[in-house]
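Excluded from the complex is one protein chain; the other protein chains are retained at their positions.
In order of appearance the chains are A and B, and numbering begins at 1 in each one.
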Amino acid sequence: MTAAAYSAPLLDAAGLGKRYGGVVANDGIDIRLDKGRVLGVIGPNGAGKSTLIGLLGGAIAPSAGRIHFEGDDITALPASERARRGIGRTYQIPRPFLDMTVAENLAVGQFSLSPFISAATATAERRDILDRCGLADAADVKARDLPLLRRKRLEVARALALKPKLLLLDEVGAGLIDSEVSELIALIRSLMDGERSIIIIEHVIRIVKECCEGLVVINFGKVLTKGPTAEVLASDEVSAVYLGTSHGGTAKASPIAVPSTTDDPAPSPSATTAPVLALEGVSAGYGQARVIHDLSLSVMPGQVVGILGTNGAGKTTLAHVISRSLPVTAGSIRFAGNDITNEPAHSVAARGIAHCMEGRRIFASLSVEENLEVAARHVRAAERKLRLERVYALFPILAERRNSGGTSMSGGQQQALAIGRALMAKPRLVIFDEISLGLAPVMMDRLYEALAELKREGLTMLVVEQDVERALDLADTAHIINKGRITLSGPTSVVRADERLRHLYFGTEE
Amino acid sequence: MPALDVILNALISGVLLGGMLALTALGLSIILGVLRLVNLAHGEFLVAGAYAGLFLLQWTGIDPLAGLALIGLVLALIGYPIHRFLLVPLAGKGPEASMMTMFGLSIILQNLFVLLFSADTRAIDRSYANVPLEFGPISVPQIFVMGFVISVVLIVAVHLLIARSRFGRDLRASADQPQAAAIIGINVSRVHAFTFCLGAACAGIGGTLIGIALSFTPTSGASYLLTDFAVIVLGGLGNVLGTLVGGIVLGVLQSIGGLTLGDGYRDLVGLVLFLAMLSVRPQGFLGHRA
Partner (left out) sequence: MTVLTSQNTPQRAISIRSPTIRIVIACTAFAVLLAAPIVLPAYFVEIGFKLLIYIVLAEAWNLLAGYGGLVSLGTSSFFGLGAYVTVGLINHAGAGPLQALAASALAGIAVAIVMSRGLFRLRGLYFTVGTLALAEALRLFVINVPWFGGATGLFVTVDLPEIAALFRYATLLLALAALVMALATGSRFSVLLRAVRDDEDAAGQVGVRAFRIKLAAFIVASALIASAGGLQAIKLGAIEPYGSFGLQWSVDPLAIVIIGGLGMRFGAIVGAVLFVAIGELLADYPELHVAITGVTLILLIRFAPRGICGLAEAALRRRGAAPREARP
């Protein structure tokens, strides 16, 4: 232990904060990291983890706080200067240089930092990095032609080409199968050379468990707790944040002897009636990346169906497929007896599917009331007024703020508005996508009370949710989606008791 | 130092002309705001409106001011197939493709004008274009006042359409979040088509007014395109009434520039202001990412 090692930490971020309008993404976060250490950052979706990466990497300017790197204040430095000082980051959604080859993607960092590096050295370094990241065979492939998972590897490789002193990994493990997770862990471990420091943001708990010495848990943009990895992971508080606030003894119930199989996912509480929604062998994705595969499910009238799964499993993609805002590559979708596979989103809405989208998507230039009214289409004024009053009865706060701008409200109020907007169409089916994202528990409680009320009124719902307990409390049936396929379905009581559920979320699956 | 009444006259004609500029700029602004399209053929729409006014008068004898609604309709009818057959197929190919297509259209139209109507400088000859209206020392051509009033009325009408009507709500929703708008049942492509036609109509009607008040050539479009950009930057993108203010401010500044530096500097003042605004405050019309 030398004197130098005892001096200032490599990274010292104090009181970091970022607000977007009324929404606080990060609030007073302190992170210190010594040279050669590996720190994990975990927390639910929308907790502000990616914002933190952006603040450290320089892509986002902080509203508060200071960042010191190797003792220098780098708060005001742009991303390029931070990269030159040795901070390398990855993007959660990969952003490779699409029209360049994989090797060229790496060369950007090399040539930018050391323009006169010898060609042989540069080539050798690239080859080494590509080998380590499992991209050796793709060196001359255009990044545009890489599938999503390989693009994620390229993110890591490109950051490594900077030879960073501090590496920021933003959910590089999401969507990987277990053997790939093992490879990734091996890669991260090989980077732990006692010199390089790494911050890992991750939902795949196994990676965190096996790579990180310490953990920071972020929730609602604040540090919830921090400490040695094993201690933090064992705490009930952290478990609650992940599985949901109402997490309790139910999960300890003994496994049911007959688990539902993936072959027959269609639940049938009322076999006599026809399903209101039926998906048959649906596949879909974005560009080259296929996100959901050969997926079938059906929803009965009056039924509440929960769609559960980890980040990147394909839940939101599924929601967009059903509301027809994303084309399908295979399969068919029927709604109320009609084939809607090739219908545009707006006519599907007219048929009675409402989609309360992830991220709320409130219209900023419309007032609260206009945001609601715009969704009640082709309806007489009296009827519209009636529906408006119903929504206001459900969420009185919206009535109070009816003339404010749609996005001037807090996150929870905006979510209430998004739910209200979906109801204004008097839909036959509502898709609720991650309505609890980034909300305080008290607000989640209120929103789920409203959903329970809607259920009592007989509304058919598809609830996409990362908060497992809340979704299971509300739903009649649940489907667990993993890597774009349904891996477990059944009545909520069965799903709740299935060991695989907890495994899925904490990555203890074999 | 020119006499006080000269200054006063210049300022007032600046305000009046600025109002007409604002109407044309509105066409550029709503297309940019809703379709996210830099319509580089905007200037040619404006010139097309001026020619429409000219030939309406020559062929039918209908006064262009009386035929403004007709001219607007014609421009909208021209705009529809342009949107349907040139722009819709480029959806998803990035903003550059649409912009360059409109640029191609702009040079086609410019040269079509020359081929069909010759390169001569034209003016729509109406008595009210020359007869001044006098209030004491102030004397401006009647058309300036008429054009200003018509422009303000139309701008306010568009403002009300966007701010109050059901279509306006759909339009704002589509501009904010096209995907979310489609999901709640708005036919976004229809909104886009209508917005494009409305933009073309605004440009055309404004073009007719300017064609009466001033003169025009087949190639006048480019400079109006840039002037209108300057108006949008001053007024703020997506702000209809702001566009009116932006137009008036620019009109007055142009008048001052013309008065102090010489008449040729009128347009230069607008452009320099535009470039200066861009380098100082690009977010003036960069409210959203391109």
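Brief remarks on what is shown
Rule of thumb we're sticking to: a contact is a pair of C-beta atoms (placed from the backbone, for glycine too) under 8 Å apart; a residue touches a chain by one contact, two chains touch by 3 or more.
Here the structure is a predicted model, which means the values were calculated and not measured.
The residue touching the chain not shown here, chosen from A:A8, A:A64 or A:A139, is A:A139.
The hidden chain makes contact, of the residues B:P2, B:P89 or B:P137, with B:P89. Mapped onto chain B, the interface with the missing chain covers residues 38, 40, 86, 89-90, 93, 95-97, 99-101, 103-108, 110-112, 114-115, 219, 222-223, 225-226, 229-230, 261-262, 264-265, 267-268, 271-272, 274-276, 278-279, 282, 285-286, 289-290. Where chain A meets the omitted chain, the residues involved are 57-59, 78-80, 83-84, 88-89, 91, 95-101, 103-105, 107-109, 111-113, 115, 119, 123, 126-127, 139-140, 158-159, 161-162.
In the analysis below, only the chains that are shown with their structure count from here on.
Chain A and chain B, compared by their mean Cα positions, are separated by 44 Å. Within the complex, the chain B residues that touch chain A are 169-170, 172-173, 175-177, 179-188, 238.
Residues 323, 325, 344-346, 349-350, 354-355, 357, 361, 363-366, 370, 373-375, 377, 421-422, 425 of chain A are the ones touching chain B in the complex.
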